[in-house]
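Only one protein chain is missing from this complex, and each of the others stays in its spot.
Letters A, B, C, D and E name the chains as they come in the text, with residue numbers starting at 1 for each one.
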Amino acid sequence: MRPDIAIIGAPWDEGVTYRPGARFGPRAVRTASYQTAEWHLELEIAPLDVLRVVDYGDARCLPGLAELSHTAIRERVGEVATRAIIPMVIGGDHSITWPSATAVAAAHPPGSVGIVHFDAHADTGTNVWGNLYSHGSPMRRLIESGVIAGRNFVQVGLRGYWPPKDVFDWMREQGMRWHLMGELRDRGVVPVIEDAIAEALDGPDHIYLSVDIDVLDPGFAPGTGTPEPGGMQPVDLLHAIRQIALQTDVVAMDVVEVSPPYDWAELTSQNAHRCLLEAISALAVKRRDGGSAGNRASG
Amino acid sequence: MRPDIAIIGAPWDEGVTYRPGARFGPRAVRTASYQTAEWHLELEIAPLDVLRVVDYGDARCLPGLAELSHTAIRERVGEVATRAIIPMVIGGDHSITWPSATAVAAAHPPGSVGIVHFDAHADTGTNVWGNLYSHGSPMRRLIESGVIAGRNFVQVGLRGYWPPKDVFDWMREQGMRWHLMGELRDRGVVPVIEDAIAEALDGPDHIYLSVDIDVLDPGFAPGTGTPEPGGMQPVDLLHAIRQIALQTDVVAMDVVEVSPPYDWAELTSQNAHRCLLEAISALAVKRRDGGSAGNRASG
Amino acid sequence: MRPDIAIIGAPWDEGVTYRPGARFGPRAVRTASYQTAEWHLELEIAPLDVLRVVDYGDARCLPGLAELSHTAIRERVGEVATRAIIPMVIGGDHSITWPSATAVAAAHPPGSVGIVHFDAHADTGTNVWGNLYSHGSPMRRLIESGVIAGRNFVQVGLRGYWPPKDVFDWMREQGMRWHLMGELRDRGVVPVIEDAIAEALDGPDHIYLSVDIDVLDPGFAPGTGTPEPGGMQPVDLLHAIRQIALQTDVVAMDVVEVSPPYDWAELTSQNAHRCLLEAISALAVKRRDGGSAGNRASG
Amino acid sequence: MRPDIAIIGAPWDEGVTYRPGARFGPRAVRTASYQTAEWHLELEIAPLDVLRVVDYGDARCLPGLAELSHTAIRERVGEVATRAIIPMVIGGDHSITWPSATAVAAAHPPGSVGIVHFDAHADTGTNVWGNLYSHGSPMRRLIESGVIAGRNFVQVGLRGYWPPKDVFDWMREQGMRWHLMGELRDRGVVPVIEDAIAEALDGPDHIYLSVDIDVLDPGFAPGTGTPEPGGMQPVDLLHAIRQIALQTDVVAMDVVEVSPPYDWAELTSQNAHRCLLEAISALAVKRRDGGSAGNRASG
Amino acid sequence: MRPDIAIIGAPWDEGVTYRPGARFGPRAVRTASYQTAEWHLELEIAPLDVLRVVDYGDARCLPGLAELSHTAIRERVGEVATRAIIPMVIGGDHSITWPSATAVAAAHPPGSVGIVHFDAHADTGTNVWGNLYSHGSPMRRLIESGVIAGRNFVQVGLRGYWPPKDVFDWMREQGMRWHLMGELRDRGVVPVIEDAIAEALDGPDHIYLSVDIDVLDPGFAPGTGTPEPGGMQPVDLLHAIRQIALQTDVVAMDVVEVSPPYDWAELTSQNAHRCLLEAISALAVKRRDGGSAGNRASG
Partner (left out) sequence: MRPDIAIIGAPWDEGVTYRPGARFGPRAVRTASYQTAEWHLELEIAPLDVLRVVDYGDARCLPGLAELSHTAIRERVGEVATRAIIPMVIGGDHSITWPSATAVAAAHPPGSVGIVHFDAHADTGTNVWGNLYSHGSPMRRLIESGVIAGRNFVQVGLRGYWPPKDVFDWMREQGMRWHLMGELRDRGVVPVIEDAIAEALDGPDHIYLSVDIDVLDPGFAPGTGTPEPGGMQPVDLLHAIRQIALQTDVVAMDVVEVSPPYDWAELTSQNAHRCLLEAISALAVKRRDGGSAGNRASG
């Protein structure tokens, strides 16, 4: 029986510019739970009774070899996405979204995939100190290469002091839309996510959901490489993911930047784990209610 | 002079299903403060000038011996409750609420005690892998044994993926009421607690207040065994406890599931400590204002 | 070229009454970032292009020698403040606000400086166990000595169980104003800060901004000496600082009580770092918009 | 092809009397290495080219259910041992040696198995506070039940303040032999191990090797439940294991009492991992040199 | 019945020049064990059956008030020592040896007490940055004041880069004797301790034993303020203490510089705890064998 969802690890962290360790993210996130997901209390569903979720192992990432590692990620995600299985990728640093979203977009008609991207950082630098594979530039790669249209690339939770103005100018030129943390604070999460969905689906049919765990305030997610104070709370992030997965056709997801050496008591990897599970549960609701999720979605 | 409140430790954690360590909770919570409680700034009271609080030591819990340990807890809590002193029990895992609430209920007329229970988990499993003493089942024991009526057992803060549907079906059959975390997020804490109080006192006169520290988001309470992202903030939990202690006749309280090996900088044990102190302070306000608290309450 | 702002370290923590370690605060806060402050996303400014910020090193604090160390802090801050440069002082414990604010007030006309003070604690004890240099009493020293008028000393975020009633009575006699955490919870941060500004500037022209990092909930700031559960979130504290720096003439600032031995993954020092950067950014906005900031402010 | 060695996890820690956590030992020890064991530098052998080692998973240990869990361990170890495969068991607390060694002894002729037991503690208590399944009493269970003859039960590394005199009297009556840490300090490890081997094989043909990681000094093994200062160094423990595995017919081994919540940077689990690997490597040498190891050993 | 030994806490750490935290030493060391001291395996004695050991609480040390705190320590130790009870003092930083040894010497005839002092540092500075109460100068205070004769002040384990030459010159002038870590490495512990005993008792009849836990290598004692790599192993330090307590008339002891915020898994406090217990056990042996220990010693 064909799976609906396949978990893939992308243990690559040589795109980081500060604290490394996200290479151990897949191992940590996979084990960051005290139970199987029997019953989603708020959605009232047993997600794993409705959807078939498998673990498709890790992409073969090789220390020191960025191009080969990115290729391995792209291929592994592609093997899943082209079979109309939803890939859920555990990073690794955010650079892995470049090969991952490229593979997903290639499995769908051109222009049919938009991205909702939760993050403290825009990750749209030209490059970082010359490194095209940096975790500070994957979103630029995706837009430059035409994989995702700038106007359907929507960012939520940005804050802090990076990137600089010229990068935001470029982002505006691409038609990108973003919602700063301040907007979330002032308007609340639900209406902002409504807008983000509308913007991402202004053209496309499908959503690639990318969650940088550092969108959470570092108090909830200390185990990450470039923590930026003043972020979201888990209760809001989980609700936002639910909102998106219930209302859009999520065809792929990643959760990135969990760095276990800086984590404590599995705080950060648990949040990443629940982000995945929230999406799975919401997709299960849609399936149960006759909506689309995973392979049937493309039927 | 008879005390009003007696602190009791219940250093038992062999009911846990995942991360142990709560056996060291009593020691950690007792020392988790930098000051004596001189003056509650918001309630404007010196609680320890109004109420006499003593430490009644730990129940004699013996590693590997669940029944004997539970008996020791029941007896020790009973020695206090039957003297119309309010027991405040520091766990230990949540299984200790079984003997503790049993002893408290026995000290009052049948049907006169309701429970407000803060927790991420319902703890109403039939048993967990066959263990009747599990921290996943004490609330079922209490209802099955008739100690507390299901309809007066009110739960606040539930979230995540456990227990499964059949357990919720059983809970409904018992008339239990619960308020999921999502409801707290949407309605706010104050009105939900109003409802919880009304439900718990729909019949009974007294309240047993049980606080599983994992009702807090793990970012505030990393030192616990089964952390579930997306929980309450301390500022809200403390206010909720105050609301209950001011408006109801709290005759007993427990704070459980503080696991020091997973704690950092005493974060979790400080929260537990302040939960107790908030209740003590609110009870002091009632006493000062001529209301009931502790031994006079039963007079 | 004269700087606008000078960072000064005050590595003194022998005023603490509980967990020490804040002596290592200056070293930790200085390095608590993964980037230079290129662009403030919400204020849309490159703060360091607008304002000249220098590091003026540490005051020479000597273990065991409180008076000499306080003198060194007062002199070093004075060297900056008297040159119409804004000192931004990194503590150390909160006792350093006594010499620091004394030096700042001396550089301005009498009565022209008010204080907005974020903290869980009022720090207005007569003394603590006889120690006049305690971190529990600097605010009393400042008012007693006439450096700051009680009525222009405004405190935000107080909570917990200290100081006792007689200290609050004294505070009332001095005309001090304060906003408990409960008020922040009920009214929201923005209107409370509006009030605080009005109270602090009820007479004075300038603001000394003092941020005890323990005003944050310990979940966000574990690395501090006397953590009190139930505090602010970083997103709110940063916004409050912005509000004050945009609307008042901030002539000095300190951030204190970061204790690295109790910190994890730099959580607390990052928050302190961003508090300083938020103020710098807001001051840059004012400068850019023709308003006053730093040396020109006094011109 | 039949394996030579099977790794088995025994995730049970409810026999502990102090710090729990060893239930997570199997997961931690299995991943506590940065490489596969390509080449033992001192023994000059590629152990996994010579011996076939498989992972036989964990025994099904159920929280709160000591008897069932011990039975599961005994059966799982028995499934391996009765097939002439060497079980290498990762604890779990030391109580697991009771079912494990019982299963191993049952797979060999009566009286043919001796034990060499590295530990800070004798673990020969009658019971601990009444618990027959305590980690303080498994060795007594093994001797009382006749599984191992007292005179062939040899302990190395004992120190500290437990068990009391009457237990040592009982041990003497059983003919047990032991070598205190002081003897290791004074005579050196090699000659003491020579004696231990002779004593354990004074009758038996086979050795069950049991390593409580707390035989190491806590500086090397902080992640354990009952650490006792003044222990062995890893370089000596590894050599001792090699000496035993080269010179005797080791038919089973366990490594126990690794408690990950108290570990740091995997220090303790790495030591446990290398203890197993040292034994595997030495057994590989014997196989290569025509000696016996594992299944062929019983041929 | 008069006790033989009294434990006293000296929670004072404002003499430290680097990492503070030793104020929490008494609390940590008192609880750093998983058992009562039932039976010393190597000395074959039940120490607490032979000697009566009581806890005499903490000296009242007040933050910021060095002189008062030192006075409190001196008085509390004096209350014990003058009753011919052996004080065992838990620091606190090493400055506490000044008041403690002063009180002990005052309880015995002039010149009758020598000191054996285990430490990485000589602690004989004139002062440290002007602080006479520094933990770098207590030994100078003791010699200057004539409390202990320089020639009977023997130091063991010194290493590293402090104090400077002129301090060693002064030490030589006083006739002090010391044994560098290199000598321990080359000659072994036992003969060096033999010499140290002879030197300390070259005149005096009694020994004050002072153990700075940083004499251990930081790998065994990370929780200390001024760690110096290249130190002793616990197995050797414990043996050295035993040797001294068995062969001399130890009339007082202290263990200092345990800093819990830097400790991990209680490593350092356990070592300190066992140092005390080793001395207690050896003293018990002497008492049992008719020798002197504690109050009878002075009879």
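Here, contacts are C-beta pairs under 8 Å (C-beta built on N, C-alpha and C of every residue); 3 or more make two chains touch, one makes a residue touch a chain.
Because the structure is predicted, anything quoted here is derived from the model rather than measured.
Put simply, the hidden chain is in touch with A, D, E once you look at the whole complex. Within the complete assembly, E:Gly182 is the residue of E:Gly57, E:Pro110 or E:Gly182 that touches the hidden chain.
Taking the complete complex into account, E:Gly230 is the one of E:Pro109, E:Gly130 or E:Gly230 that touches the chain left out. Residues of chain D in contact with the chain left out of this view: 34-42, 44, 46, 217, 219-221, 233-236, 238-239, 264-267, 270-271, 274, 277.
Although one chain is hidden here, its contacts on chain E can still be listed: residues 17-19, 158-165, 168, 180-182, 185, 217-220, 222-223, 225-231, 233, 262-264.
Where chain A meets the chain that is not shown, the touching residues are 13-17, 19-21, 23-24, 62-66, 68, 128-131, 133-134, 261-262.
What we mean here is this: only the chains that are shown with their structure count from here on.
A separation of 38 Å divides the Cα centre of chain B from that of chain C. Mean C-alpha position of chain B lies 42 Å from that of chain D.
Taken pairwise by the contact criterion, the protein chains fit none of the simple patterns, being neither a path, a ring, a star nor fully connected.
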